[in-house]
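Please read through the structure below; I'll follow up with questions.
The other protein chains are all here in position, but one chain of the complex has been omitted.
After this line comes chain A, so read on.
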């Protein structure tokens, strides 16, 4: 393989890592609070608010049911508004984040729902405020499940990022299509697939390890 190809590979690897890392971070920052709101505004929960719960639920469902490739194109005006351009790696981060936020929200929601309501009740009986219940009970108690959920999110984002090529986002997936597929470079195709598999493996193993360390059950 030529020097040039190696540089290209390194660049693509960086682009994928960059896109996935930034959009994971953004989706976690917004998706986790959203998931917490989805749980706590549920009927009978500490911050019961049925209208808010239903509206958020509907938005989350709508976003999740849109295929990523369509979402990416459909929100181009938003992307342009946010990053000033609709093409490139930074532009790809917007749809990636928007697709992952509801995913994270639902994962966090189901993780928090696993927390036994009795424990919440015990905290209430000790005079804990809703904020204290969220920060001292709900999040610590469901942290192992949240970590596994975020691991899943990162892996999904690695997959989604392969489509970023459609809006010039670059990355390994884009490289595989442009060189491996369109220029019949089987070696490029092979090596990008191997790198992607390795990436997913590393993320999954790290996530499992952290989650296990946190789990005291």
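The rule is short, and it goes like this: a residue touches a chain if its C-beta (ideal position, glycine included) is under 8 Å from a C-beta of that chain, and two chains touch if they have at least 3 such contacts; residues count from 1.
Everything below uses one rule, namely that contacts and distances are computed from a predicted model.
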Name per UniProt, for the chain absent here [options: "ABC transporter related", "4Fe-4S dicluster domain-containing protein", "D-methionine transport system ATP-binding protein" or "Cytochrome c oxidase subunit I"]: "D-methionine transport system ATP-binding protein"
Touch criterion as defined above, residue of A:61, A:85, A:129 or A:206 at the omitted chain: A:129
Selected from A:48, A:121 or A:187 as touching the chain missing from the view: A:121
Contact residue for the chain not shown (choose from A:22, A:82 or A:143): A:143
Missing-partner contacts on chain A, residue numbers: 116, 118-119, 121-129, 132, 136-137, 140-141, 143, 214, 216-217
